[in-house]
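One protein chain is absent from this view; the other protein chains keep their places.
Take a look at chain A:
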């Protein structure tokens, strides 16, 4: 029975292969995402990516999701290579585990674009470009937001601030802290950063860190947090301790931060849109295929958001 079906299959293929003239679009682009559905950032990203690909008549996209499983992501990269796509976009499930698979793509002559979170440096030779947010800029813009606020309050000569950073060892955490620490003395040389402690991207941890800060320092005018999740944790600690008038600034706007801004308790953050993220990734891939000169790092714009201009932005989905 199996032999007969195989025969039928082969004849069917032969017939169809001749009949079909596949490949109307110019560029076939495959994307393998980290874990769609695990948070709304990734879900919105996927939707935006598909819309952007549909809108561009030159592009046909194969949209895959690794479901957070490295093995599945590697298999998907192999499949995309096998399908002869023109470019592969990858949102790594693990910045190191995918390097050999990326090398395979590069050996097959397929350009690879890494999106959102970069792979480890050992993989850079096999990658054409990275497309995603610039964490250094996010940090330095957060410093500007805080400085501007202090100036308008007239305390930019005396203010003391503390920092709650992301998980130690994470590039994102290091870059957001560095961007802030480098920029602050340039714009507000008299503002003093008295202490930095990691909050590990965790709201409860940040709340504890802030509680300790509040006990230790009688004068805290501002708090800079690596993202709004940690910033809101710190805010909760300040509210519980009855300490008013502290300016809270984050480096990535989350829904909780946006809501706290609406309540007037949280001053500002940096707006990072998954829609821009997705569009930038597709554009980078298309630019490479069109032979344009593309820099290795392609950052999409992440604007400042404060209580003053928040009406221009929709509430973040994550």
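To be clear about the criterion, a residue touches a chain if its C-beta (ideal position, glycine included) is under 8 Å from a C-beta of that chain, and two chains touch if they have at least 3 such contacts; residues count from 1.
The rule we apply is simple: contacts and distances are computed from a predicted model.
Q: I want to check something: the complex is missing a chain, and I'd like its UniProt protein name from "NADH-quinone oxidoreductase subunit H", "Response regulator receiver domain-containing protein", "Ribose ABC transporter" or "Spermidine/putrescine import ATP-binding protein PotA".
A: "Ribose ABC transporter"
Q: From the list A:28, A:203 or A:304, pick the residue that touches the absent chain.
A: Residue touching the absent chain, from the options given: A:28.
Q: Looking at the whole complex, which of A:42, A:76, A:115 or A:302 touches the chain that is not displayed?
A: That would be A:76, which touches the missing chain.
Q: Can you tell me which of A:93, A:163, A:207 or A:269 touches the chain that was removed from the display?
A: A:93
Q: On chain A, where is the contact patch with the chain that was removed from view?
A: On the chain A side, contact with the omitted chain comes from 1-2, 5-6, 8-10, 12-13, 16-17, 19-20, 22-23, 25, 28, 36-37, 60, 62-65, 67-72, 74-76, 78-79, 82-85, 93-101, 103-104, 120, 122, 167, 169.
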